[in-house]
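For this depiction, one protein chain was excluded, whereas all remaining protein chains were kept in their positions.
On to chain A.
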């Protein structure tokens, strides 16, 4: 997701990442699992039963993975009903989920996927190779997801529970991509009626759809025939769409919710204190899945096509001032797209705050080419505007003429994709694996200004692209780490983004009796990834303590 804060923005933003972000992970791990859950849930003995009322800031556009953009709130709601072929574990690696195993061949240009036997959709239709092929074909044909599956050349059914996927290029992390929207499997009846599937999701998941009132609530009930025996624990989940941050928090306090998702630092501060006293539980995102806030620079237009200007901006930007004044001191300064607590992170090389250095660079540039004028784009919500105004103040102090232009989300999407901007507020980079950022940074996806470019800063850096290719095609972790160290170094050298902070203010706050939210097992017995992004998590092993 991209652009912070208001619900509409969230609604549109998150899909971008959700589609591509399903990162590319280490190849090697595949294999089967028992399909049963751990009888003793983390945090105590799980008690079946109970109802969770969960507050979300925005509604979904729809629940059909082949047709609708999936944002964080869509994953929360639809993810209780529809499952994906793979899942992400606590270390950020992919694991089989609906699939039993993935076997690469032909240097990772071919993957053989074995589907678990004995799983049925809640409609009674069986999960088999034909359904998986039909879903992947539909994803490949959908304008929404075709770009993500661009390397997919064809799918072949080998037997009733095995498909073989053929790719045009080596893709080590292909299974990881199937942990998100493109890997979510719906029955043939839903594929045949996409409009109905948008409003009444059907899947193999731990819960079955009960009712949906747009902009109001989405209700699911326990699936008594769920293939993972003993799960889920909850009888029912009711998601409530409450767009106002203040009243959503008040509803939690008043007991109208038992849990809520938030991105607000004020909620973290307030409920954090109460959590310390045992009144609430708070879970915050960490690691690779933390979104980063940055200013994205268009490197294809003057004056930001000159590296000196981008460096001047970096030297003029005091990241600690952002954290202190706009994040209540809760976040850490960023110097790249990946958090220091990730195994992919390497430190060093990002320009330090140095106003004199910034002024010197501005003087050097202006001596040659004239005054620096920058237009900073921002969506018109208060939080985004505060970020823009603080940056404007800092950059002006370095001698640059900075104006702010407000653009609502559709306008901003268009400007960013077509290169009609100088600089803009930006929030992105939640992929659990660095390969998830491939399309956003590779020069192959950088079109000239006016054309549609997924690489929105339009940076064409051969070293950066070569490193991204190396990370995508090589299964060796040490080699990948070297490749992504180069990626980080090139981003710090070339500055298509001015990094500000890792937004660890993405959190879920629950009443104390809600358990098991951050610790759950995957079908193969490994621990699953807790919170990610803005934020999303699983619900099948949440239980209510009595």
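Criterion: a residue touches a chain if its C-beta (ideal position, glycine included) is under 8 Å from a C-beta of that chain, and two chains touch if they have at least 3 such contacts; residues count from 1.
Methods note: contacts and distances are computed from a predicted model.
Matching "NADH-quinone oxidoreductase subunit J", "Biotin-dependent carboxyltransferase", "Diguanylate cyclase" or "ABC transporter permease" against the UniProt entry of the left-out chain gives the name "ABC transporter permease". Of the candidate positions A:123, A:325 or A:414, contact with the hidden chain is made by A:414.
The residue from A:230, A:256 or A:340 that touches the chain not shown here is A:256. Note that of A:153, A:166, A:199 or A:359, the residue touching the chain absent from this view is A:199.
Although one chain is not shown, part of chain A still touches it, namely residues 2, 8, 11-13, 15-16, 19-20, 61-62, 67-69, 143-148, 194-195, 198-199, 213-217, 240-244, 246-248, 250-251, 253-256, 407-417, 451-452, 454, 456.
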